[in-house]
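The block that comes next holds chain A.
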Amino acid sequence: MDGLDIPLNHILFISSLLFAIGMLGLMIRRNIIFILMSLEVMLNSAALAFVAAGAHWGQPDGQVVFMLILTVAAAEVAVGLGLVLQVQKRFKTLDMDHANRMQG
Partner candidate 1 sequence: MNASVFYAMTPILVLSGTAMALMIQASIKRDHKVASIIVAIGLILSLLGSYYASNFTQPVTVLLQVDNWSLFFTGLIIAASLIILSLSLKTFLPEGERKEEYYLLLILSVLGAVVLIQSSHMVSLLLGMELMGVALYVMIAFPERGDLPLEGAIKYLVLSACASAMLLYGFALIYAATGSLSYIGIGAEVARAYEQNPVLVLAGSAMVLAGIGFKLSVAPFHMWTPDVYEGAPTAVTGFLATVSKGAVFVALTRFYIDGNLYQYAGLTAALAVLAIASMLIGNWLALRQENIKRLLAYSSIAHFGYLLIALIACAHIDIQLVSQSITFYLTAYIVTTLAAFAVVSSVAEEDVRGQEIQALEGLFWYRPLEASALTVAMLSLAGIPLTAGFMAKFFVITVGVQSHLWVLLAALIVGSAVAIYYYLRVIFAMSKPCKVKGKASTGFDRTLAIILMACVLLLGSWPQPFIAYMGTL
Partner candidate 2 sequence: MVMINLILILLVGGLLAMLSERLDENMPRKVAMAAVLFDLIYLISSMLSLPEIAQLQAPITNDPSTWLMHFKANWIPAFGISIEFAMDGISLLMVLLTLILGAVAISASWTDIVKRKGFFEANLLWSLAGVLGVFLALDLLLFFLFWEVMLIPMYFMIAIWGHENRGYAAMKFFIFTQASGLLMLVSILVLSAINQETTGVWTFSYFDLLNTNISEQASYWIMLGFFIAFVVKLPGFPFHTWLPDAHTQAPTAGSVILAGVLLKTGAYGLIRFAVPLFPQAALDFSYPAMLLGAAGVVYGAVLAFGQADFKRLIAYSSVSHMGFVLLGIYAWNELALQGAVMQMVAHGFSTAALFMIAGSIQERLHTRDMSQMSGLWHQMPRMGAVAMFFVVASLGLPGLGNFVAEFLILLGLFQVNVWITVIAATGLITGAAYSLLLMQKSFQGEINKKWAESKLSDFGQREMMTMAVMIIALIFLGIYPQPVLNIAEPVLHSLLDLTALALPSIAEAKL
């Protein structure tokens, strides 16, 4: 703690930047793989924020949540990739703009 005293706000700023990057990625990428990656970035930005906040308060809770987030992200992506396989098989493309049968 002593040598590396970065203010909480700075880390929050970084993490929000990451969050924004992830969000942007979600919005502009069409490929489902990249979309999933962007989601990872968003989740990790949250995780980073938790770690930083935990450090700020001197509690272990932040890091516990970090672990949980990793697990959750893994689960999401696992299911996600499973679906991606199906998408590739059915739609013959990974471009999500083509998956719009349902509308209106």
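Quick note on selection: all candidates are chains of the complex that A comes from, given by their letters.
Following the convention adopted for this analysis, contacts are C-beta pairs under 8 Å (C-beta built on N, C-alpha and C of every residue); 3 or more make two chains touch, one makes a residue touch a chain; residues count from 1.
Since the structure is predicted, the reported quantities are computational estimates derived from the model, not experimental observations.
Checking the candidates 1 or 2 against chain A in this complex, the single touching one is 1. Chain contact summary for the complex, chain A toward candidate 1: residues 8, 12, 15-16, 19, 22-23, 26, 32, 35-36, 39, 42-43, 45-47, 49-50, 52-54, 56-57, 59, 61-62, 64-65, 68-69, 72, 75-76, 79-80, 82-84, 86-87, 90-91, 96, 99-104.
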